[in-house]
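Below: one structure in structure tokens.
Note that this complex is displayed minus one protein chain, with the remaining chains in position.
Which chain is which? They are A, B and C, in the order written, and residues in each are numbered from 1.
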Amino acid sequence: MTTEAASAERKGPNMFKLIMRFGPLIFLLLLMIVFALMNPNFLNPVNLFNVMRQISITGLIALGMTFVILTAGIDLSVGSLLAFCGMVAAVVAKGGVTSSLAAAGGQAGFGWFAALLAALIVGAACGAIQGLAVTRLKVPPFVVTLGGLTIWRGLTLTISGGGPVSGFDATMRWFGTGLIGPVPVPVIIFAIAAIICHMVLRYTRFGRAVYAVGGNAEAARLSGVRVDRVLVSVYVIVGFFCGLAAFVLSARLNSAEAVAGIGYELTVISAVVIGGTSLFGGIGSIAGTVIGAALIGVLVNGLVLNNVSSYTQQVVIGLILILAVAFDRWLKTRARG
Amino acid sequence: MTTEAASAERKGPNMFKLIMRFGPLIFLLLLMIVFALMNPNFLNPVNLFNVMRQISITGLIALGMTFVILTAGIDLSVGSLLAFCGMVAAVVAKGGVTSSLAAAGGQAGFGWFAALLAALIVGAACGAIQGLAVTRLKVPPFVVTLGGLTIWRGLTLTISGGGPVSGFDATMRWFGTGLIGPVPVPVIIFAIAAIICHMVLRYTRFGRAVYAVGGNAEAARLSGVRVDRVLVSVYVIVGFFCGLAAFVLSARLNSAEAVAGIGYELTVISAVVIGGTSLFGGIGSIAGTVIGAALIGVLVNGLVLNNVSSYTQQVVIGLILILAVAFDRWLKTRARG
Amino acid sequence: MTSGTATAAQIPAHTAAQPGPATPLLAIEGLTKRFGAVTALENVSLSLRKGEVLGLMGENGAGKSTLLKILSGVQPPTEGRILIDGAPVTITSPQHAQSLGIITIYQELSLIPTLSVAENIFIGRAPIGRLGLVDWGRMRREAREIIARVGLRIDPQTVVSALSVAEQQMVEIARALSLSSRIIIMDEPTSALSETEVARLLSIMARLREEGVAIMFVTHRLEEASGICDRMTVLRDGRLAGHLERGDGPIPIPAIIENMVGRAASELYARPAERATPGPVRLEVRGLRTTPNPEAPHAIVLDGVDLDLRGGEILGVAGLVGSGRTELARAIFGADPVAAGTLTLDGTEIRPASPADAIALGIGLVPEDRKHQAIFAALGILSNFSIAALDAYARFGGLMDEKRERADLAEYKRMLNIRMADADQTIDGLSGGNQQKVILARWLARDPKVLIVDEPTRGVDVGAKAEVHQILVQLAARGIAIMVISSELPEILAVSDRIVTMREGRITGELPAREASEAKLMALMALGEKGQ
Partner (left out) sequence: QDDLTIASSMPSLGFPFFVHMANQLRAEAESIGGITLIESDGQNSAPKQTGDIEAAIVQGADAIVMSPLDVNALAPAVEQAVAAGVAVVTVDRRVDGVEGILAHVGADNVLGGEAQARAVMEAFPDGATIFHLQGQPGAGPAIDRNQGVHNVLDEAGEQYNIVFEQTANFSRSEALSVVEAGLAANGAPDVIIAANDDMALGAMEAVAAAGLTDVAIYGFDALPEALAAVRDGGLAGTVEQFPGEQARTALRIAVDFKRDGTEPESEVVLLTPIVIGTDNIDQAERLGEIQ
């Protein structure tokens, strides 16, 4: 047992921890400075709000994904679930699979509130099904949600017949395109959701149980944590956020597409992982995820803004993602060494 | 432990183990019986060889992926690396980015052998780069290979300008379309590769080290295993197999496409995981991976053969993947009593 | 040790709990547990009364942990029943056990490595403040008090993975004690602790006994068991082998051993045979220093260690928990970076940059943290055994000679009396002590020039412990230089030729084993304490 020495050195590690935690943030700021120097339009408030609105969809899902990954799980189904919830919301909003913009006004359908409710309930229910498959059937999350990835997509295509469902009433569209002051509504939704998630993870027993399950599920069980309940809950949470994101996305595009969200799982998981959450569970934070999502959003926007060729863009994005995490690691070793 | 009892009853657990190991195989056979009953053409040798040829591409990559996952790593870049190696092979074979079938005969290029060599070297080199990023920069494999996923794709698009490169000489095409007796060449390549991989994992020092690193990296290090070398090696191996698969695929399609292999990472990883390899490392086998790849191939083929609507197909595929693994788990718990 | 005045009463195996006013707090009747074909427990009955310490004794693999896991709701019994206050209960889960007032400290550490000490103590019951949110301040304050009670002085915000095994063990004990409970179950809580901590734990146990708490206690350190236990139940091969009760004095150790192994104890506890005189210096350590390690910020920093290790000699290293012994071993082994100092092996200076280097040079280390640093839980016993000697078993540039591996394993199985079904079963199906023996075999198979063993007999039963000591002596006789780190002074005294003591990363004393005694060592271990 470290005795007096420990208390003397206690300060050190904490200051380092501070730097460590902000590795991705520092990298994000550096990136923003570079882009600002390269193109004056980058810091244009309109552009910054654009970026924020763009990241709010994947960001919402990434919030839920943070819970899942903290338990050492993974959810590959989010893109498909997004499409499924979006399609359900659209069908509910319009009262059927019709794609006419003329039908806007929603007289035929059940309106935005029913659509929102439907998206959230379907998302949470699909999440619950996946969670139960993980806990009851003992199938690894990777397999369950890979199954989900094709199942929800198949169902989306089935209910929509492949085509999009478009044209919502003004209230619904407001959730995607409206502003409160200068701030886009999706950004506000994302911000509120992020704060709530942060509070839940940091300040509730459930949140701490999520960390415990991810840190060592067996030990958590031995300590009296109801591991299965926690696991089902995190899949419900990510499903719920898929529903919310689907509603916002449909509102923003004024359309629900059957092909929405393809490949989102990787974007969302990268946001979480770049934010410092460990895929082996137990370590991570919502703040990190928000930074991770912002980093990806800024990167894509900055490259587009600078008219970098789309092929080169892909190479640069890949390199910078790796560098961002490498930088974070490097800071951590420096901070400690 | 009652010693006498144990030795007397030793047979029991071994028989159970036998069943346990063959969970996915039993499921595969059940599936094949169902398809055979649904459609007599399913058991047609031509069809079975078709299926085998189809799985040989993803199967080859899945062999390499097994090594990576056994070390608790992951490689998301395989689809892009496949496209990259394929494009390099095509460019080498044809001596440039030309897409004409007329140029077949390969007079302009360097021929199939140079193409094969190029694909293998590029694949292994890209794998080595990723492995070094994992071990030196301490960036988690998920992030490194996610970066790779966009980087190799970007490079492929850059060298090809977005289009395909087509038309190879007859020797090269033989590797994709030829037969030895009744057996397609890709199937033979896959079978030989699988046997070699099985031998390496099961009977060599390197194979033991792979399992040890995945089982407990710290204990492996303290037991004198050079963990970093093992890690770099497994990424080189998967890269090498991407190169081989790319060569066979290009030969088969008589064309290298920039969009080849999109989404393969999930198919390949599912094959490995359905075959019983744990994503947390240390547990798994090549035999399992081969069965996993076969299961996916049979599933897709059987559904297409029965002309099931593509929407329904997706739902069924997802469900069956989950069921296959659930069945395996169920057998294992039963076997344990 | 013990004065043999107590009576050892042999009680028939099937004594059912007495009904009436003396109803025991906890009773087990006819408990049987099978794992597939393995019978871990067979028809075991015992009882635990309010305000007593019951020792559960037995060799490695006797079924002790299995019994305790059944009581904690971790595993269901195959047959038999459990009664609490005379009423039968079915314990369904660890939560359920806790709600029945049963708290368990498990043999394998069961903390959450990624969380802080405070959170581990309050897992699932974090103090709630305003708005129903976790009150972190209160949690930290209370955690500090709780760990202070067991004498641990670390920041409760420290992440558990940064603690030594001993510290983690103390945190577990602290947590268990902070839960209000009627029954405390402890599975080898002292195996990682040094004398000071053990003494503190025993005094806490005595106090709890006064308060009416019933304690069931497993240990392989017979002195401490004999000192604290009111009664003992002994298991052998999963069956009840006897009950012992404290008379006027502590339960005599020979009686315990006799019950455990089923034969007289005399030859077991003999001091290892005399050895040849040590040869020349094999390993010379001069001015060894380390810097704080990023991976283990709370590990002790070596502060100029000088040491000579002779061939054919066993050097004991004694010290309190946190004295830097493990650090010393790891630094020599190349597991941690060295900041300054030289290592000389057989006259040539060496600089092992990794364990692989050290092993290639002929140095071996049995690490102290079995679960995290030695065991490949998912792999078979064979793979676990030969992992450090892959090169030795490989032919033709890499093919494993499995036949020879199996033959050697069988040899060590006999030599170390390892209880296992077959070489391909996964090692996590073995009892803790048998796992430790496999790890020892791993290093014996390597046949090193210098072998460092850090807590080599942690969780190993008396009989096997003596065997291990015997083996170390035999190895030394072959000219190998051996360094034994142990927190059990009797072990150090039993096996060493020469003993050094450490404190805070420095060597504080050296004694030939002949002149050493527990008291002298304790004095040296406390020497050089800052500000005293």
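We adopt the following convention: a contact is a pair of C-beta atoms (placed from the backbone, for glycine too) under 8 Å apart; a residue touches a chain by one contact, two chains touch by 3 or more.
Computed from a predicted model, the values in this text were never measured in an experiment.
When the full complex is taken into account, the listed residue touching the unshown chain is B:V304, out of B:I180, B:I196 or B:V304. From the set A:G23, A:G73, A:G167 or A:G224, the residue in touch with the chain omitted from the display is A:G167, counting the whole complex.
When the missing chain is restored to the complex, the residue among A:L146, A:A258, A:V316 or A:L331 that touches it is A:A258.
Mapped onto subunit A, contacts with the missing chain fall at residues 41, 44, 46-47, 50, 54, 57, 99, 101-102, 156-157, 160, 162-164, 166-167, 173, 176-177, 249, 252-255, 257-260, 262-263, 300-301, 304-305, 307, 309-311, 313. Within the complete assembly, residues 39, 41, 44, 46-47, 50, 54, 57, 98-103, 157, 161-164, 166, 177, 249, 252-255, 257-260, 262, 300-301, 304-307, 310-311 of subunit B touch the chain that is not shown.
FYI, only the chains that are shown with their structure count from here on.
Subunit A and subunit C, compared by their mean Cα positions, are separated by 44 Å. Residue positions of subunit B with contacts to 2 or more other chains are 278. Shown for subunit C are the residues in touch with two or more other chains, of which there are none. Subunit C contributes residues 72, 74, 93-95, 98, 104, 106, 110-115, 119-120, 123-126, 128, 132-134, 136, 151-155, 158, 164, 166-167, 170, 291-292, 294, 297-298, 300, 321-322, 504, 530-531 to its touches with subunit A in the complex. Subunit A makes touch with subunit C in their complex at residues 1-7, 10, 13, 199, 202-205, 207-209, 211-212, 214-216, 218-226, 281-283, 332-333, 336-337. Those residues of subunit C whose C-beta lies close enough to touch subunit B in the complex are 34-40, 42, 61, 63, 237-238, 333, 335, 354-356, 358-360, 365, 367, 372-379, 383, 386-388, 390-391, 393-394, 398-400, 402, 419, 421-422, 425, 442.
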